[in-house]
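Next up is a structure, given as structure tokens.
All protein chains but one are shown in place.
So, chain A:
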Amino acid sequence: MSISTKKKSAMIELTGVSKSFVLHNQGSAVIPVMAGAELRVAAGDCVALTGASGAGKSTLMRMIYGNYRANAGRIMVGGTDVAKAAPREIIALRREVLGYVSQFLRVVPRVATLEVVAEPLLALGVPEDQARARAAELLARLNIPERLWSLSPTTFSGGEQQRVNIARGFAHDYPALLLDEPTASLDPTNRAVVLGLIEAAKARGAAIIGIFHDAEARAQVCDREEDVSAFTPQAAA
């Protein structure tokens, strides 16, 4: 099993990735947060990032998404080096290849939940009725009552917003997915739905990187764990 995994080509591959923050307005303090990060995720595999709080799990994920800039190294996602790509290449990558379910929902106020979930599909040029049908299917599966679909999710509870965020992240079948605590603040029923979505994504060949504080969920969907503490720069360095 592990041998066949190694033979599969990597969908996501990080080599020698490092990152430090320079705080210009606080005495130009330099804070190294990542050094020599290596990671390989093949299609159909799910890798959990582990490590203590502050070890850099979210930072690494944000670097793969292009949200944080890498200072060195290569971050290959489906043939694009995120560390060097121009903004419009990253925009195209995020539209077509790389999905991200963050912990927070950030939307234009007033936009209906159904539209929020359908948006990634509309951006890809999927016809409106088809995009809305897919959005409705996901919202129903995640137990968001239909009477809420026409309302903006900004007024929803934390758990409801989380599920809207997940529906949006799974609307398009991204070949690569980043999941930041997808099962946090969910009840057992919805947690099972989300784990089902993750398993289905793996089955269709998505490469997934996740942060799960929920150890049981991690054990259920992840093929292996990667401890990011190994990439934390030494304090002395």
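Quick note on the criterion: a contact is a pair of C-beta atoms (placed from the backbone, for glycine too) under 8 Å apart; a residue touches a chain by one contact, two chains touch by 3 or more; residues count from 1.
By definition in this document, contacts and distances are computed from a predicted model.
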Tell me the UniProt protein name of the chain this structure doesn't show, selecting from "Phosphonate C-P lyase system protein PhnK", "Amino acid ABC transporter permease", "Anti-sigma factor antagonist" or "Carbon-monoxide dehydrogenase medium subunit".
"Phosphonate C-P lyase system protein PhnK"
Per the touch definition above, residue among A:79, A:109 or A:188 touching the missing chain:
A:109
Just name the one of A:62, A:134 or A:218 that touches the chain not displayed here.
A:62
Chain not shown: contacting residue from A:10, A:122, A:136 or A:151
A:122
Residues of chain A touching the missing chain are 21-25, 62, 66-69, 87-88, 90-91, 106, 108-111, 122-123
